[in-house]
Structure formats: structure tokens, C-alpha cells
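Before I ask anything, here is the structure I am working with.
In this view, the complex is presented without one of its protein chains, the others remaining in place.
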């Protein structure tokens, strides 16, 4: 049994005395007995921290795919990037970790300024003038973007490229049940979105992925043109590492950029907490979901930061708010700012370039293997999809036995018949980060050769 | 290649310009060419942090006895105690870690106050009124104590129980070569110091260990009496965890307490950095080695802390200083204060008691094994020495193969013929901490039974 | 030359000494510097244009901020010294449960065997994670008295919306089209916002003079088009809805469902369970009750637990113990689908489980008891200084009101809150809930000691005592914080949300 309560028995007694009560239970006397729990929770008694640590060590050991035990080639929106000791040390400073949302700016300049810097960085990467203080993850950022488009256009039809991550599309569908949006998924052929296959003239939004989840770098001009023609918003769901070297969403004329910020200093963490990136044009600023930090002055005229345009938010606007988001992912946003500060201009470019170099090196090696084919003939940056002669999940299992996590089986992301792909069972998504060495890439190719032989 | 230099090439150029120099090499032009290094250091070019991390992972893997890979029953002055996450988090705060010696008290109250608290804790554990701000480790603390005794008595003969850790005695001998002290080692019989076997009337110091390195808890009355009779200092080298339950050095009438502070929050760390504890009577305060923090006031009358009695120290007193110590082990001292704050009065007692309970449980189990004998019939607290029917180092090797570090072979600490023990090759020193479970203790006994069968 | 380029250099100073502002990382930036070190890989270099084609390659790299590692560390360390936090002092921010979070949970979350696992790795390679999630779900169900839960929602608000979509799916499965959701006027802002996003209309019911839902008004608002009601209990004025059984019966009788906003669960863990009160859907704010530090605004986790009749609708796939005792991802039969890109905020979930395991059932109950004890003690202690909005035993938070103080001196609740910053404490929540005039909502939490509560009370007393004579100074407080009172209106009027906007 352990807890973190300071009170001694004597103190509890004195405090109850002061309240004229006999026991702690009396504090709850006004709760109707009928609903009160008798006999306590059906949860075992508490353990000491070292006891619990032993339980958790057990969970960890049961994860064959844990870091250090396996070389990671899985991507699909979550990437095994270098997070240096310095970023961990700064991001875990307790002042950042144990603060709440900066409601009292006079004592929250640390977090506020860090978010302001984060917003600036994301705005620059997006090529768009304003970014918010973070959303939950890429998938929910997409939902917010669709809601923004719905609000901006008063329309409900959302044309979403099937190149958008299947989980994100799934999340969009889930939430559309509430908003009444209709999600139209535009299929891919050879990894390219077939915009021409649908009539988008009633579009609230046109959503493209850049690169798409198969890794393909699509030309976004058509999509942009369709959005303009329809008067809908053009939304780009982008890989923020790719944004280090590829044209920005803003360059492509996007109204909204959103993405998954995990690659900026957040560990793989079995999928969360991650970081929803969101940036848009100034036209949409009053519809921007979530918190925004702005610069201002204090009463002595010193530069200060504060959350602003609060009238959009749920606590003020209630049922008319642009979004219901309250708790967001600030700590991840602060960490992203630190990681981007560590990388700097050249570092981000180097990371993106090295990912691409590794991916292309591996692509060349594995597509030379008999029976292994590229799913798409199009250009890609740092990940690619392979069609194997066996089920991808079986190949993953085989290669895992040799300490390599070969990638993500497309079938675990999308159901059979997903408009992005045919023959999904045999498709393997492979990602290469700047951490992968040539030796590891060569070993991968060897193992894959054996697995498909 | 990596470094942590901020300067851009352009800045270097500008700075050199300002100095009227052409190149960085010119900064060293006044160094005679004859001694200058040509061709650079014979050390390979720099690597990135992840590259070096891989090298260090290799070192780590080559340590079969690393934490998590082996259950630790080794002690002999270095103990595998619980260090909770909270102590690590606080002790690694960068304000503590990246400060220097508190020479400017106005901006060093954090470290100064933490040391003041540490001094208080050590003083209480020692049962002596003053403690310093730390020394390198237990062994060098012993040397400082002998030097203090030499200074106090103007004598040179130091009677040191052979129950003092053999390494510490070795260190004392090494430094005695400089001070001219004569170290007389008083032998043990059945784990008890044979004070009667020597004439101590010319003693500068009588040094006892409590408990001694074989684990035996000796009665210190005789040793105290001999010191008094001789007019020398009575010095107790104590286990600070034992000080949580055993009589304090002060209770036994010691003039000096010294010890190894590693058990208070410092990891095993292959032997360092550790923490030399040192406390003494007020009579000796002007001879106290190292830094002392004292309370005072600032110019506004607020309580403040500052290093004090500086006239003892090398930077002021130079060749007449009581000690040459400058850099000490402040961070470990701060950590010890945090760990003791975490333990609290009852926690330290519990740790000491649990160590003892585990040790006695194991002692009973292993001394029941055929061929395994206790080295001493005397009372012990948390460690004990066994005489095995085989070389202790062979038994350690055997048990290590099953993931148990069985203890420390006495022969690796002391040479054959050491006055503490006979037949040292077969002696195994076993320590049990509060971390060892009954399951682990039972497993130990089983393995030992097999190893000596 | 660049060397005179302040504030770049200035920044490497002024840490403890208070009142200087810290330059932004962009002001510290010097082109050409870099801290990044990447692994030597031996992979051949290749031109980007070759790889992705010229049409896609950015002409110029995006200018980020170019810092040495030393300046990066200095910058963020100094920023951290401009930030209040639980670890520095008491943070009695009502509704937010700013308790002390054990460092042990940070250590759990730092283990690469958990946080180094890719979410897309197959279940066979992530059995430890799946088991952890199953164990947590079980314990959350035990705590809430529900049948099953989803761990996907990333925060409380996400949980709310998930719950409303569950409500919708449930009614739809019964062929019912219900359009309204009832919420009390004291509800947290996320509740109405979520209702809208769930495709429902908000019907607000007033609170009575006791600060509780007006049962008659509620009965009046009910009807066949009501999908359900959202409540938090204790409610946002810190009071227990004593007529909860009557409320539940009324709503259920009307065919509606009861949604429990679990943000205030800290008050009742182990004392009373939402399921036993009649709730059908419960979200929990793990980051409040189960000790994930708030991180300056997040992350959190907002699992949603439901009664048996709703279990089949839960988001999926869910980690599930399958026949052979191993674990797999299984989608509930009528799942509403995914509500998170992966499996939820997994590391937050792990922390919560560690916290639950350390406390156990008994420890969790003590948490609630001490949280309520502290709040009541503080309420009573300040009774003569700042009276409670409702003069009755509260639960884990005490909503006080500065109405009288304002009337007498002109000093408002906000002034008291700001002056408290000068006293070294974080402010309580102000002006929420909206139904209390000049609300000051104190939530001391269970981890603050009686000594701290007393010191806090004395600080409030000092401030109130100054109101008569020093009202003006209080209007302009705080004075001793890193910045003084901040001009919020200016920020909104002249929006500068990025360094580049600042430069324009």
C-alpha cells in the first residue's frame, strides 16, 4: 500500500474536528446511501513503487517489438527518429510538465512563449500564417479541419483522398456521424488520387495527403484547382518531416495544413500522446480550433504572451465554439519546439534528406528481389509500399524473429477493399528514418529475400 | 564529427579580425614551435552522439554484472539500495548539476541550503555536532580523519582495526607515505578487533569500523577507552545505513565519524562517484577538512547560507591548509539529502531493519548448507562473511551464470595474510539490501548449495 | 558585425533575477549554427531532385531557428524559470485537479520497452501493451461501475464527444431519432461544445438555489426527443447532486441516457460509482484523477466507460483477451469506429495504471477522502473571509464568491486571484462556473498538506484585509511575477501569433 497523501492521522483528526465531523466517511454523509459504494473498490490493495515497477517490467518484456530489441522500419504516420538527450532533458523539465493550461499568463510565460515559438515553427513549415497551440493527433486534426471547412462553407461534403492515412479517414468517418458531414473517399490508382473520378463541385473541402500514406508524393495542383473551382477549402495533410524539403502546403495553395507532429521529438509511444499540427490562412483564423498564443504587453510595457482570440473556445462560446478541444498536447508542442530548435534549418533538411536516401537505397535493394514489387511507380520520399508474394503480416512475423520490424501491414490499417489499394493483404508499408544504417538496410534486404523465397 | 561550439566560420573570422590575427593557429603563435604538436592528436575523428551511444551500449553489454541482468548480493561498502524516481528527478535538476562550488552565495542559495541540510542530516546520524560538505569517498575520508588526528595530537601512529575495509586501509597506507603517519593494523579474531594485542599508548588515532567489513557489529567501548587513555582521537568508520538503527558514533564517544555515503541515493556506479561522509566534535572544527556551509544573514536581514571557516581551506591557507580538497562530491551530498528526505525517520529505520532481516534470513539458510560456515560467530547487521569449501571467486562465477552476483570475494579486497582473516581465498562477503525478496534469498541458498556440492 | 547582435547575447544571462524577458529562439538564432548530430549511416547520398522530382523540392529550406546546443539549453531552461508549476508550489485551480503527480509515473513512461514500441506493430509483437490496456480497462470499469471501456479518446472533451456518438449510435440502433441533450447551466464549456459536435441541440436546465440541478425544471425539459443528459457529479460548483437517483429515473423513464462527465471523479473514487448512480456513459480525465501531469495544457486521456447495453458500440478495435489467453485487437460488434489515430494516448494510460496499482482500491478511496477533506477545511477556514457560494459541505472543490468583497471595496475575484500570484500561490479558477457571481473555485487536492492550506488561507486573508485600503494596488497586481498584469485585449486586437507576424 502506498499513497502520496501528506496527512498524518493526527492532522486528519484535527481537520475533521474543525469541521465538526467524526470520520472521513462523514464527509460523504450527504450522498444518498443507496448509491454509495459499500465494501470498497474491487481493486487489489496498493503496492509499493518497486512492486509496480516489476509489474511494468513484465509488460515491457512482453513487447517483442520494443525499442532496442528490434530495428524499426515501421512508419505509416509514426516514425523512429532520433530524440537526443538534450531534447529529453529540456522537455521533461518539471516546470513544463507539471503546469496547467496557461490561464494565468503572469506566471506562465515559460509555456506561453514556448508555444508561441512552436506556432511560429509550424506556421513556417506549413507555409501558412497562423498555427494553433496543438491538437490531439493527426487524425483528430483532420476532423477539426473538416469542421472548419463545414463552418466556412456551410456545406457538408468532404472529398478526401484515399491517400490520407486509413486510420485518419476512419476517424473522420466516426466524427462525421455527429457533424453530419459526408466523407467521400477519392480512390488511388498507382498511388495517385483520382480526383477526376468524382464531381467535387459541392465540396466543402478537398483533402490531399502529402506525401500520401503509401509514400507517394503527389502533385497537388489539380486538387487545389478543384477546391478553388468549388469554393471549398483546400486541406493538406502533410508529413512535417517532408515539409523540411518538399514544397509547403502554403506553396501548394492550401487553406489548411495539418499533420502528425510525432516525428518532432516524441517517442513512438505505442501511438500516443502524439501531436496534432494545424495551420491555416488568416481568413480562417476565427474558426481556428483550440488555443492560440499571442504576443502582447504587460502593464509595464514588457513583451508578454497570452492565450488569445479566446472567444472561439468552448469555455467562452460553449455550444457555438469552433471546437470542443480543451486539454491539448502542449507538452508535445513544447518538445517539438525544442526538437526543431535542436535540428535547426540544416538539421531538419538533413533528416528529411537522409530518410529519403535510406528509403531509396532500400527500395532499390528490395524491388530487385524476385517477387517483390513496388505498389506504385510514382516518386516517393521516405516511405514506400511493397507488394509481396505472401501476406505481409507473415513476412513481418518471419523478419521479427531476426530482430527486424519490417514495416506495417497495410491490411492492419485499412480494410480489404479500401479505395487506396488492391490486394491489401500482401502490401507492406516500409519507412526508413535517418537512424537506419546501410548495414541495417542491407540486412533488411537479405531477410526479406529469405522471407519471400 | 561533432562539437558544441557556437561559432560560425564568419564569426570566427570576425573575432580573429578584431584581434588582428589571420587564423586560429595564430592564437598560439607565442608557444615555442618546438613544443607545439604537429599533425594533431592521435585520436580518431569525432563521432555523432548516436554513434558514440552505440559504442557505449557495447561497453554496457560486456558487463555481465550489470543491473537488471544480475541480482546483487555484493556489498563491502557499496550497496544496491532502492533509489526512487523522485530522488533521481530532483538530484538531476540542472541547477544543481551545472553549478560550480558556491563561491557567490547570492546566486547559490539552492546548493548552499541543500548542503546545510545535508550537514544536519549527517551530523544527526553521526551523533556529532558538525559535518562537512562531503569528501571524495569513505576511503579518502579515513585519510582525512587520520590527518586530523595527526594535526590534533602532533603524533603519527594510527591504530586501525583490521575490520576497516581493506581498500580503505590500503588508501590510508598510500597517503601515509606523504604524511609520515604509521598505520598499525590491529588484527581481528573471530571478527573482533584485538585491541589488546597492541600498545596504543602513543596513538594519534584509534580507528574502529562499525559494523566492520566482515559485517560484525563490535562493541566500541574498549576502543574508546584506549583512545582516551592515549589522548588520541577516537575515529569510527561507520555504515551510514546501520546508523539508522545502531548506536551512533557519538553515542560511542567518537571524536570523528566517517563513512561511505553511497547508500544514500547514489547508484553502484562501478565505485564512483561516491560520497565521503565526515563529522566530528566541535573541538576539531578548525581542523575539519573541506567545505562547511554556515547560516548567516544577507544585507536585508534574511537568512542566507554561505561557505564558512574558509581559513582552513587550501585556497586561503595554502601549504598550511588542513586538507588539499577542493572539488568534492556536492552533487552526491545533495542527492543524499534528497534521499534521506525521501526516507524520513521511519524510512531509514525500515531500510536498515529490512536489510538486517534479509541478511539474517539468508544467513540462516546458507549456514545450514553442508560445508558453508560463518567466518565469525559474532552479531552482524546486514552483511556477513562465509567460509566456503571452494574458492569464493569460483563460486561467484558459478552463481553468476544463473544471474546471481553472490557477493564479493574477500581475496579481491585484501591480500592473503591480511590481519582480518585467515584462508581468505575461500571467504565470501554477502550483503542483503531491502530490495532482496524472500524468493531471491531462497534462490540464492539453492544456488549456493549446488555450487558447493 | 554579428557579434553585437543583441538580444542574442543578452539571453545568456538574467536567469534568477527575475524581470527581464527572454528573447525568442528566433532572436537567438544565428544562421549557420546547429546543434543536431545525426548518426553515421554509410548510406550513399543522393539528390533530392533525383528522388522526388524538381516540382516537389522546396527552393529554399524553411528557416527554423539556428542555435548551438548551449543556447538551446539556456533558452528553454530560462523559460522554465518563468513558469509556475505544481512542483514549485500549490496550484489550487478548481476543476483542474492539479495534484502532485508521482515521479514514479514519469519513470514508467520513460521505459523504452513501453514508449519505444511502434503502434503499427502487430499484436503478436506487442502483447505487453495489449495486456496493459486490458488491465487498465478492467480497473477503470471497477472504479466507475461500468461494463466496458474505450481507451482511445485523447482527453476529456474527446471522451465527451465519443460518449455522445455512442448515445447517438445506441438510439439509432433502436430506430430512434432523438435530437436534444440536456445539460445544466453549471456545466463545463466542453459539454455544450461536444453536444453540438455530436449533432445534438443543447437544452440547458437551471440550477436551483442549492447549486444543484432543478429536478422539476429537468422533468419539464425531458421529452421523447431527448437523447440524454450530461452531468458531472460532484457538479462544477463542487456539490454532490443528491437527487441523482431521481434524475436518473426521470431521464431513463424518458428513454434518455445519462452521461457522466468524469472530470470531478477525484472526489468520489471508491466512495460512489457513476454506474451505481445510474449513469450509462462515463468519461474519465485520467490526467486529473489518475495523475498525469498536465504538461502545460496536455496531454491527457479521456477513456469512456459504458454500461453493458452500450458496450457493443464502443470505438475499436479494442485490446481484448482472447480465448487462448493472449491478447488481440477486436472491434466491438456495432462499433462507432475509431476516435484516435492509433490506440489513444498510450503513455498516459500506462501512467494511470501505474498510479492505480500503487494506490490500490484502498489508496484510491483515501485520495478521494483527503481531497474532500482539504476542500472542506479550506472552505470553512475562509468562511469569514470569502464565503462559499453555497454554504454546505462541498466535495473536492470549494467555490467561494467575492461578491460581497467587490460590493464593499471594488476588489474583484480576479484581483484576489492575481494578488495570490504575488503571494506565491497559483490562483484558483475564476469566473467559472458561470452561475456563481465572482466565483473563486479552489481545489486544493489531496496532495497539499494542512500546513499549505493554512498558508494559502492566510494569504487570502492578507489580500482581503488589504482590499479596504489598497484596492488600487490589488487592481494592478501581480507585481512580483515574471511579468505584471498582461494586456489580454491588446493581444486579441492586434493578433501576433507568430514571430513573423511580430516582424510584420
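Which chain is which? They are A, B and C, in the order written, and residues in each are numbered from 1.
By definition in this document, a residue touches a chain if its C-beta (ideal position, glycine included) is under 8 Å from a C-beta of that chain, and two chains touch if they have at least 3 such contacts.
A quick note: this is a predicted structure, and the numbers were derived from the prediction, not measured.
Novice: Considering the whole complex, which of B:76, B:145, B:374 or B:388 touches the chain not shown?
Specialist: The one listed residue touching the chain not shown is B:76.
Novice: Could you tell me which of C:126, C:190, C:320 or C:481 touches the chain that is not displayed?
Specialist: C:481
Novice: Hey, which of C:312, C:448 or C:499 is the one touching the hidden chain?
Specialist: C:448
Novice: Spell out, residue by residue, where the missing chain touches subunit A.
Specialist: Its contact residues with the unshown chain are 2, 4-6, 8-11, 14-15, 18, 47-51, 84-86, 88-89, 94, 107.
Novice: Suppose we count only contacts with the excluded chain; which residues of subunit C make the list?
Specialist: So the residues of subunit C touching the missing chain come out as 2-20, 28, 30, 37, 68-71, 73-74, 77-78, 81-85, 87-90, 100, 102-103, 358, 421-425, 447-456, 458-459, 480-482.
Simple rule for what comes next: only the chains that are shown with their structure count from here on.
Novice: Using the touch rule stated at the top, which two chains are linked by the largest number of C-beta contacts?
Specialist: Per-pair contact counts point to A-C as the maximum.
Novice: From the C-alpha centre of subunit A to that of subunit B, how far is it in Å?
Specialist: Those two chain centres are 48 Å apart.
Novice: Could you work out how far the Cα centre of subunit B sits from that of subunit C, in whole Å?
Specialist: The separation of the two C-alpha centroids amounts to 45 Å.
Novice: Mind checking the centre-to-centre distance between subunit A and subunit C? Centres are C-alpha means, answer in whole Å.
Specialist: Each chain reduced to its C-alpha mean, subunit A and subunit C end up 19 Å apart.
Novice: In subunit C, which residues are in touch with two or more of the other chains?
Specialist: Subunit C, residues with two or more chain partners: 31, 33, 35, 37-40, 69, 73, 77, 102, 104, 106-107.
Novice: Could you list the positions in subunit A whose residues touch two or more of the other chains?
Specialist: 49, 82, 84, 89, 94, 435
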